[in-house]
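Below: the structure, in structure tokens.
Missing here is one protein chain; the remaining ones are kept as they sit in the complex.
And now, subunit A:
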Amino acid sequence: MIHFVLLISRQGKVRLTKWYSPYSQKERNKVIRELSGVILTRGPKLCNFVEWRGYKVVYKRYASLYFCMCIDQDDNELEVLEIIHHYVEILDRYFGSVCELDLIFNFHKAYYILDELLIAGELQESSKKTVARLIAAQDSLVETAKEQASSISNIIAQATK
């Protein structure tokens, strides 16, 4: 299973973290520090797998972002690479040629998309179209909910409560 997902920029800034196994805040910091040290220093033509504390970390670089996933020793590395690619493609489709800034300003959306892709550390949806459809549906739900909340009558009701 996937233990955690990390997005780290080339400068070592964290862009997204998702933990499927229990890690305390302290451990999380340590993991990120350790892994960004290992991964960011690796050259471009090396393989995409790093053995780390009895786990394997599969990473791939897209533009300035490193997508990392930590898996068990006997998990399939190539499959995880495909999952990463899958995720990137979905992001790309959703944001329209995604860039780091999109993920910075829409960090919660990146989470929601990841949630549609993975559950409990397992891949749950292998169809890009389906994920896109689900996310769009939820977005429209959010929009209508927001509209309702920000309607003037609502604000007045709030104010006069």
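In this text, a contact is a pair of C-beta atoms (placed from the backbone, for glycine too) under 8 Å apart; a residue touches a chain by one contact, two chains touch by 3 or more; residues count from 1.
We take it that contacts and distances are computed from a predicted model.
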- [ ] Consult the UniProt record of the chain that does not appear here and report its protein name from "AP-2 complex subunit alpha", "RNA-binding protein 8A", "AP-3 complex subunit delta" or "BOP1 protein".
- [x] "AP-3 complex subunit delta"
Task: Hidden partner chain, residues of subunit A it touches - done: 1, 13-17, 20, 22, 24-25, 28-29, 43, 45-51, 72, 74, 76-79, 81-82, 104-105, 107-108, 111-112, 115, 119-127, 130, 134, 137-138, 141-142, 144-146, 148-150, 155, 158-161
